[in-house]
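Shown here: the complex without one of its protein chains, the others still in place.
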Amino acid sequence: MIAATLTLCGLGLILAAGVARTMPRIWLGLTVWAALCGLYAALTILLTGEAWLWRGGFALGGEIPFLRLDGISALFLVLVCVVGGLGAVYAHEYWSEHHHPRSAPRGRCWWSLLTLSMGLVLTCANGLHFLFAWEAFALSAYFLITLENDRVEVRKAGWLYLAASHAGTMALFAFFSAMAARTGTWELGPVHDQTVLAPLFWLALAGFGVKAGMFPLHIWLPSAHAGAPSHVSAMMSAVAIKMGVYGIVRFSGWMPMPESAGWAMLAIGCLSALLGIAFALAQSDIKRLLAYCSVENIGIILIALGLSVLAVQHERPEWGKAALAGVFLHVLNHCLFKSLLFFGAGSVLHATGTRDMSRLGGLWRTMPWTAALFAVGAVAVSGLPPLNGFVGEWAIYQGLLRAVAQKEAAAGALPAVIVLAGSGALALAAFAKAVGIVFLGAPRSKPAATASECGWLMYVPMLLLACVIVAIGLLPGLFFRPIMGVVAVWAPQWAAVDPLLATRTLGGVHTIFACVLLAGGFLIVRRIRTTGTRRNLTWDCGYAAPSAHMQYTSGSFAGIARGWFAWLLRPEIMIRRVRGHFPDQAMVLERIPETVLEKIVTPSARVAGFVADGAGKLQHGRLHLYILYVFLGVTALGFMILLGGV
Amino acid sequence: MNDTLNLLIGLAMGLNLLALGTSRLPVLIRTVAVQGVLLGLLPLVLEVHALDWRLVLITLATVAGKGFLIPYMLTRAMRAANIARELEPFIGYIPSLLLGAGGTIAAVALTRYLPLLPEHTGNLHVPGAMALILTGFILLIGRTKAISQVCGYLILENGIYLAGLLLISSTPILVEFGILLDVTVGVFVIGIIVDRIQRAFDSLDTRKLTALHE
Amino acid sequence: MNAYLLIIIPLAGAVLAALWPHKGTRPLLLPAVGLTHTLLCLLLLVKPPVVDPAAWLAFDPLARAILPGVSLLFLICAWYAVGYLRLKEQDNRVFVPALLLVLGLLSAGHQARHLGILWIATEAVTLACVPLIHFSGTPRSFEATWKYLLVGGTGIALSLLGSICLGYASLHGGGSGDITFTALLAHGPDLSRAWVLTAWVLLLVGYGTKMGLAPMHTWKPDAYGESPGIVGALLAGGVTSVAFMALLRVKSVIHAAGVGAVADRTLLAIGLFSTLIAALFLLRTRDFKRMLAYSSVEHMGILCIASSLGAPGVWAALFHVWSNGLTKGALFLSAGNLQRAADSSSIDEVRGMSKVLPRSSLLLVTGMFAITACPPFGPFFSELLIVRTGLAAGQGWAMGLFLVCLLLAFFGLSRIVFAVVDGSPRRKKTNTSPFRESAGLILPPIFLLAASLWLGLFTPDLLKSAWSAAVLQLFPTP
Partner (left out) sequence: MPIYIDIVLRLLLWLLLAPLLPGVINKVKAWVAGRQGPPVLQLYFDLARLWRKGVVLSTLASPGFIIAPAVAWTAVVTAALLLPLAGTGAAFSFDGDVLLLVYLLALARFCTAWGAMETGSAFEGMGAAREVSFAVLAEIGIITAVLTLVVQSGSIALSSMFEPLSGPGAALLAVGLFIILLAENCRVPFDDPNTHLELTMIHEVMVLDHSGPPLAMILHGAAVKLMLFAVFLAQAVLPLSELPLLISVAALAGSVLLITVAVGLVESLTARLAFKRVPLLLTIGFLFCLFPLILTWMGES
């Protein structure tokens, strides 16, 4: 049954890729159909809890194909299918033939391939084929990011992504070949007994970490996610970086861990969470803000995963399981609200043509659907009850707090809790800013004033996502059961222990809260009906003529917190002050550089460039020196042999 | 121990110094030619007790090729380009000489590490070959006129030929001929290209040939 | 006998081509001869002949492991050449015979089992390539040829000296001076170590010059950059493979002489050095044909690294010879198309080719990904196998450096290729006639890429067995 649905899914995607260029409608149908098939298969696995294995009868690249779909991969497959399907629907209007005659066909084709390759990454249980799928995934993502490759910044972002991703792939080359060299087979599976493999985990962490966008390795992420078309950004941010997480989760579950792995992941997680959200808060480009927020969420996931690894070392299922459940739930949650948010940002971009928040504002009037749905996403991503974001973080917090309560892994857990709290509050600030600046208040520019709501093809996907978000928030118990199944796949030795997460009570409280909310809302609205309302200018302490330019901008909103992180963000601000009695226009331009990239990576790349220049000088075109090189070659080798001692 | 042999090789090595020292291309070419003839005669001296037709053949071929054919071509090219002197070489004449001398000494010193067969012990084969090869390299590296470089290449070949004489008794004639043929053709081709370059750039100064670089 | 046929047929073809009266139809001889040659090769590949150990020229396992690939490459290049020469107004009375000559001498070089013959063939190939390189007849091409000739000549001279030293070493063990590899292998242990090592250094440098190992690679970018695409493909895929084959044969003797460890160390060193240098050059160069040359240097380095890893490494190296040859061929041919359409090969002048020549650009991009070890093309498998072998052999650091070099090379290659392909095309000069992507210029590279793909995904057992046999010939006692 599973085999059948998965085959259907694969075939559907391949066909879709085939017809993508010419028949958009059929492509849409096929992609959605494939997504549904994949979703069905994944959900079956998640609910029944048993894995699906398949071995091919033929060799591909000298290896027998071996597919495995177990709880973990099924969970991630859910993400792929959800965003793969909804994104296709969204793109059908957002990146339509009419607006992008050149790139739309390509886009559809690569979309199907990307979805397919990610599905393969999740199912391949043979190192060689895993690398196939991994590269296919990386490349199709590249071509999606560079759909608008006539724009220079898009090309730059794309190349940066490609370079970073290839660096990661090289680490994976080393990782998988070392595994194969040590274990003698390309096939992947639990290898806990071979402790000699433990150091290899660092390679995996580096290789997958680049894709996951964990902090020092995230340099490619903001520009790529911001530059790509929004449905692609959604796919990248909600699903693609999760492939990196998948890799880390997968192999941390299968391999013997180095002693310090857990601590390292905790540390990296804290770093990513705090600094990621700090960057996000400072951005004034809404899509860059969302991109950096992904770095933060990856950090949260890593914190929890690191704690679970520690739990394995301490043999403490009661907090390990809580944290691990948090990992998987947060993976799912982040996928949901981040794709929702990127879709929302996309329709804003679609309607106003700008991503710069300080040119937006007051969009709720013209785009009520987008505004409301984006708000839901914002509340969820800030981890506020009663939505799914809180449920996930709640589980992670529980893992941490229990560790603290048992006075274990303190060095990791205590700072992690504080970092989580801080980043949570910063996330709230960031998204209060995003919603407030973009959708509330008065329009700051003409396009913002004259924007128009996106069509149903664009907001229905958002609506569906929002529904799931609310559902997880109100009925966490329902979703925790399968999640626990996934946890059991990662740590079978813990299957017996019940972490006693009070999810049902939490769900109950959430529901009561929601009911009271509805009641209260209803009450006050009726009350106001009776008392009556008057509309008037914003009072604004009596200022007579408030104008849109007097509003707080994204820069000023983030000012305080940005000041705290100035050591890292290094904002570049250009001010033209007001002068004279009848001053001409004043202005403030500010730019938040990607510090790691511009202050660390680029300079070191420049150094490499110098070295390359030096090397290039050797190719000066003067023949007699070329012959000298030959002579030197002889002497050098001769010395090598003489010194080699024979 | 074979005195005539060593005498000839010694002469060849002396010619090296002349080749390194001179700035006049005709002299250089003639030096190379003489050196070629000297080395060409070696087989006769070497295998004097077992003189047979194949040795004569090789000798004739070598002498003809190295002594007359190639020098003639080079002279023609030189005339066509009407240059007679190697001006501002990359490595000056005195340094070249010193290098050459030092190289020769080093060569003699180094050969002690290479075990020789009884029949070659005491002969100047290996040191001579090394010295010639070094000289060839010095000319190739140190001169800027195409013709001088070709001469350097020829001296290099001479050195290899000298080394090859170690095997003359054991390697089959066919191989010898093949090798000879290749070398000759190779130099022919070089000659042709020199000619073409002379036409394309109407000069034989290789410093002009630096259009291709990074 | 067949072994000789492989050599004679092309040579006869060359003579015929030289005498052929009509310019327009002369190129057709290329695919004709190439096809016969390839068929013969395949026949021998399927039914390996019994080899007389004393033979000087024979289709022995080693030749069987590589020659068919070279022949295939030649066939496809010949196919491309027909379409290519049709567009050219220059006379091809020299070009076509020279190509066939190269094929014949390549076959000779691959099959040579005698030190002297091997040298003669290699030198002859070098000379036969000269007219190919200055085919376009521009001053730049003459400069390239001059450098190719002198650097290559010096290298080849050194390899002759090396051969002599090896021969002399064989005389020590009471050898009769028989310098067929069989004989040398036979009394390997008696060879005089000092002479053997001297020989190894000289041969490594000499044949390394032909392969284009750094620092003897200097002729490569000039020659590849100035010569037509086909010639580049043949040099990179065929001529280098002869030199590599020579190194392998010699190396087996060195192993037999008991100093294999030293040889491996030097090979690994020079291989890593070449890969590193090539990667650095790739970061800098601004010309997409010179880029291919440096990429070729890099892959020669990879071959050396691989063959320094013992028997399994050599197996991987043979695999890589095939995958690299085919993929590089595709790159050269598509790059040739772009170059002729834009009549320049510098990324300062060539932009947005995806809008001018969509197919060739697509091929170039695909080929770029293929050559930088992106699955599922051939190089991915061979290089992954090399890394795995290296790690299994405990060369962790070397492999790390190797991967870093691959990464740098990828940066360089992708930078240049995307600069050429993306963006908006420059105004073309009016006088040049618009260049059409005819099937004859597009299908051959597609075919090569397909071959590389097929080689990677479904490596035929026939080839695997051929490579294993070759490894067995090189290392009789594993």
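First chain written, first letter: the chains are A, B and C, and each begins at residue 1.
Please note the rule applied: a residue touches a chain if its C-beta (ideal position, glycine included) is under 8 Å from a C-beta of that chain, and two chains touch if they have at least 3 such contacts.
Treat the numbers as computed from the prediction; the structure is a model and nothing was measured.
Student: Based on the whole assembly, the unshown chain contacts which displayed chains?
Tutor: A
Student: Among A:Leu11, A:Leu43, A:Leu60 or A:Leu401, which one is in touch with the chain left out?
Tutor: Reading the full complex, the residue touching the unseen chain is A:Leu401.
Student: Which candidate, A:Ala323, A:Leu428, A:Met462 or A:Ile641, sits in contact with the chain we can't see?
Tutor: In the complete complex, the chain left out is touched by residue A:Leu428.
Student: Tell me which of A:Ala51, A:Leu440 or A:Leu618 is the one touching the absent chain.
Tutor: For the chain that is not drawn, the touching residue is A:Leu440.
Student: Which residue, A:Ser96, A:Thr354, A:Ser556 or A:Thr602, contacts the hidden chain when the whole complex is considered?
Tutor: Result: among the candidates, A:Ser556 touches the missing chain.
Student: So which bits of subunit A touch the chain we can't see?
Tutor: The list for subunit A reads 361-362, 364-365, 371, 375, 379, 382-385, 390, 393-394, 397-398, 401-402, 404-407, 410, 414, 417-418, 421-422, 424-426, 428-429, 431-433, 435-437, 440-442, 500-502, 505-506, 508-509, 512-513, 516-517, 520-521, 524-525, 527-528, 531-541, 546, 548, 550-552, 556-561, 564.
Quick note on the criterion: only the chains that are shown with their structure count from here on.
Student: Give the chain pair, either B-C or A-C, that is connected by more C-beta contacts.
Tutor: By the number of C-beta pairs in contact, the winner is A-C.
Student: Find the most central chain, measuring centrality by the gap between its CA centroid and the centroid of all protein CA atoms shown.
Tutor: C
Student: Averaging each chain's C-alpha atoms to get its centre, pick out the one most distant from subunit B.
Tutor: A
Student: Return the distance between the CA-based centres of subunit A and subunit B, expressed in whole Å.
Tutor: Distance between chain centres, rounded to whole Å: 69 Å.
Student: Subunit A to subunit C: how many Å between their CA centres?
Tutor: Each chain's C-alpha centroid was found; their separation is 44 Å.
Student: Just how far, in Å, is the C-alpha centre of subunit C from the one of subunit B?
Tutor: Centre-to-centre distance between subunit B and subunit C: 31 Å.
Student: In subunit C, what residues contact two or more other chains?
Tutor: Residues 146-147, 150, 154, 221-222, 281, 284-285.
Student: Find every residue in subunit A that makes contact with two or more other chains and list them.
Tutor: Where subunit A meets two or more other chains at a single residue, that happens at 616, 619, 621, 623, 627.
Student: Subunit B touches which residues of subunit A in the complex?
Tutor: Going through subunit A, the ones touching subunit B are 616-617, 619-625, 627-628, 631.
Student: Enumerate the contact residues on subunit B facing subunit A in the complex.
Tutor: Within the complex, subunit B touches subunit A at residues 90, 137, 140-144, 149, 206-207, 209-214.
Student: Across the complex, what residues on subunit B touch subunit C?
Tutor: Touching subunit C: residues 113-115, 117, 129, 133, 140, 146, 149, 153, 156-157, 159-160, 163-164, 166-167, 169-171, 175, 178-179, 182, 185-186, 189-190, 193, 196-197, 200-201, 206, 209, 211-212, 214 of subunit B.
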